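Removed from the display is one protein chain of the complex; every other protein chain stays in position.
And then chain A:
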Amino acid sequence: MGGFPILSVMLLVPLLAGIACLFVEAKAARTIALAATLVDLALGIALWLNFDIGGAQWQFTERAPIFAGFNYALGIDGIAMLLIVLSVFLMPICILASQSIEKRVGEYMAAFLFMEVLMIGVFAAQDLFLFYIFFEAGLIPMYLIIGIWGGQNRIYASYKFFLYTLLGSVLMLIAMLWMVNEAGTTDIPTLMQYDFPAGAQTWLWLAFFASFAVKMPMWPVHTWLPDAHVQAPTAGSVILAGVLLKMGGYGFIRFSLPMFPEASAQFVWLIWGLSMAAVVITSLIALVQQDMKKLIAYSSVAHMAIVTVGLFAFNVQGLEGAMIVMLSHGLVSGALFLCVGVIYDRLHTREIDRYGGLAINMPKYALFFLLFTMASIGLPGTSGFVGEFLSLAGIYQANTWVTLVCATGIILGAGYMLYLYWRIAFGVQKNADAAAMPDLSLREWLMLAPIAAAVLWMGVYPESFLAPMRQDIAALDARLSRAAPEGDAHLVAGTPRAEAANAVGGTHSVGHGEAEGAH
């Protein structure tokens, strides 16, 4: 791309469009918002295509000394690039999903576009304080989105969301100030290589944990999530689940792990313990939900717990798996919220019992819903499988008991998702109004089909998504290796085959390929 400041342009387009949306009427605002998000999507694809896999770690870097105390510095690695692409991919879909919004459309679109600016900013920021500003600023549009366009109990949910996440992140600011004072730089890539004293790492890690654990969200500080999800409008839920939750995981992978490897190893049991609790407890809670959105919200907490165990497995599989689960969850849970939104727009209730037998009158809808249900469970061939398998394979090397507990999450996940699907799509059409609902419109096709394609692509050929971040994960793994806790699996790798497993006409070498566990 030469000297073209593509990241700044990606920030500028939705920003200007957002300001414009404040001053125009509803129809124009919808058009402007859709156009701006599509332009950003195009830029995001350009970003991916021009990303030099195997090249420099930080690409598309930009730097401008326009502030005192911190820098306007942007730049991305493979991890950030994929998350940016996920954000810009979901945004036009969110705008399409917002057709049912009728009050204060201009402000609504502006809030979403500002949100997009902040999300891209979080992933692209290369300066510690610039990151903090983007990270924290997301509270304002999200507070307004939940509070103005949310459901019945929106005021409570908006307060809870705002204060919970604010309390989490202010302590992180103090930790950042200390780090900058100690290291003498605000540059994230430099700080990622800086060795903080082990004693200080403990406190710094805890301060960052307070912020990211709330954002993630980890059990037991997850309680803002179901409230916020249920009360937010459909597109708000998609953005919350699709991108905002990824900020917590991104924070762990960008800050906690590389900057404080010793402290990360020290607190590994805290993370594992909370994640195991989350997987089992929130899955069981999801099993008894009567509200579709709440069920999916709780399932998000369980999936995020798989991300945290993957991240804190301290090996390549775990980290790669965590990243894929994040990307996959962004697509799948976003799609599931859209599926809920589709029938919510028709019947205006999220209560599961009010539906039933939708496979009869809405077969196309039922097909999409089934695909996303399966992806959420982690059926092979969908993106969910790749991520969950890699994460669990990673954690198996570190601790087999944690793997055992977390693997139950997949079974429980199958339980609540299939139960949900059965109650909504199968069975008799017990409610006349639900039975009269029309199938997907063109707009809904446009929303669901791209996500479905992406889910299958990631499930069948994950290499496209693994390749850009392979080098960054390896660098992170190298940085972590000095602190990695010793695993209890003691895996012994066998001799690899001479050629690929599906090679035809080669020599018959059998039995060497499988890795064997020592116990």
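By definition in this document, a residue touches a chain if its C-beta (ideal position, glycine included) is under 8 Å from a C-beta of that chain, and two chains touch if they have at least 3 such contacts; residues count from 1.
To be clear about the criterion, contacts and distances are computed from a predicted model.
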Can you match the unshown chain of the complex to its UniProt protein name from these: "Protein-arginine kinase", "Ferredoxin--NADP+ reductase", "NADH-quinone oxidoreductase subunit N" or "Succinate dehydrogenase hydrophobic membrane anchor subunit"?
"NADH-quinone oxidoreductase subunit N"
Just one of A:A26, A:V39, A:I133 or A:L379 touches the chain that is missing; which is it?
A:I133
Which of these, A:L171, A:L270 or A:A414, touches the one chain of the complex that we don't see?
A:L171
Looking beyond the chains shown, say which of A:I53, A:I155, A:A198 or A:L446 touches the absent one.
A:I155
Which residues does chain A use to touch the chain missing from this display?
66-69, 104, 107, 129, 132-134, 136-137, 139-140, 143-144, 147-148, 154-155, 158-159, 162-163, 166-167, 170-171, 173-174, 177-178, 181
